[in-house]
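The complex appears here without one of its protein chains, the remainder shown in place.
Presenting chain A:
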Amino acid sequence: MNLTPKSLRAAMGTPLGVTAPADLATAGVAPRTPSSNAPILTVRGVSKRYDADPDSPLVLDKVDMTVDRREIVALLGRSGSGKSTLLRIIAGLLSSTSGQVSVAGKPVSGPANDVAMVFQSFALFPWLTVLENVQVGLEARGVPPAEMRRRALAAIDLIGLDGFENAYPRELSGGMRQRVGFARALVLDPGILLLDEPFSALDVLTAETVRTDFLDLWADGHLAIGAVLLVTHNIEEAVQMCDRILVMSSNPGRVAAEIEVTLPHPRVRTDPAFRQMVDHIYGLMTRRPKAAPGPAETLAAGLSLQLPHVSTNVLAGLMELVDGAPHNGVADLPVISSALQMSTDDLLKVAETLQMLGFAEVVEGDIRLSAPARQFAQAELDVRKRLFADHLLQRIPLAGHIRRVLQERPNHRAPRARFETELEDYMSETAADETLKAMISWARYAEVFAYDGDTEQFHLDAEEEA
């Protein structure tokens, strides 16, 4: 349908709509063809540390990017890639440790005037009506009441909320609530609209409706906004909506690749070119070593290795699925993702946990089970537990460490706090907490050591816990 001239040209030039992804981690963003207008958003060398401590881990590492006028750009990445942090720095809600952001030529040093944000959680005031929620930003800018009302009603009308003006958010469905979130941002006519995973709290059908409605408004030129920056971990969503996708790598967050999407609108998910692009991006996101540590890196990481809290049931479930027909040990992650109705992010987390434990390899969007994993998938509970225990003690340094400490102590007991402080030398408090939680649940399953929640102590004898 309605395309930007640039994407039209490109779509005709390359039938697949894929331009070669450039690895930009070292080189920064490749210079873009100069347009008649200066970019609406420029990010130069933005870094962000976890906290004020100069030794704390980097969340963002020297990020460069731009967004041009009339462009929808996606920041695509997994959790921990710092994409939401970057969005908040652009919005002026957070300050960066170094580097500079400018919106419409003006450097950002606090909440920027030309920016409006739509939140994942909708973030509506439950005690204000739809109309009042939409007016609230205008009110803060001191717009006179009559004009405020006129503009808010127009935005409500545009976004399809007519008739809901006096409803309270709790009376609305999720889709309608997010429409209010959009109206509240659009009414300000921002130079750049920031979307922070706006559809991820909605069910699949609702998300699709709100998304396409928004795209239609954008394509038909009804929106008085300059550009859109979308943060998402949903690859298909990024391909469907955006002119350009910046793939972010994790720990620390960097722009790892830039992809132009020149498929014509409306984009159909079943279109082979669409699928191919999704597969391609999947491959980029699972590329080692940036995406996830392999067995060697895992061991080298020692206690600094963060463990994701993934249930052993889920781990076993994925191994069984991939082991069975038709996959027989090797599966395409996008295929599994859509079959299980599981988000990319969640699935990759499980797959990479298996990789960490030496049960699988994740390469270029595929998962390949190791021999022990296939044995695990077909074994009885006792054998499974033994296999899991072996891998846990071999592959996860923390498991071996806790076990050694317990063996050395005369009473075979050690408080949780002891290991918590140790871990906090390497990671944040929340990460240490999640790592220990994962450790406890895996160790309980494998029966390598036990944990008593009342006394918050680890101990050796698993029988004692009962």
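What we mean here is this: a residue touches a chain if its C-beta (ideal position, glycine included) is under 8 Å from a C-beta of that chain, and two chains touch if they have at least 3 such contacts; residues count from 1.
FYI, contacts and distances are computed from a predicted model.
Colleague: When one chain of this assembly is omitted, its UniProt record names it as which of these: "Polysulfide reductase NrfD", "NitT/TauT family transport system permease protein", "Bifunctional protein PyrR" or "Heavy metal response regulator"?
Modeller: "NitT/TauT family transport system permease protein"
Colleague: Write down which of A:L41, A:V67, A:A91 or A:L406 is the residue touching the left-out chain.
Modeller: Hidden-chain contact among the options goes to A:A91.
Colleague: Check the options A:E147, A:E171 or A:D461 and report the residue that touches the missing chain.
Modeller: The missing chain is touched by A:E171.
Colleague: Touching the hidden chain in the full complex, which residues of chain A are there? Just list them.
Modeller: With respect to the unshown chain, the touching residues of chain A are 52, 88, 91-93, 110-111, 113, 115-117, 119-128, 131, 136-137, 139-142, 145, 163-173, 175-177, 184, 188, 454.
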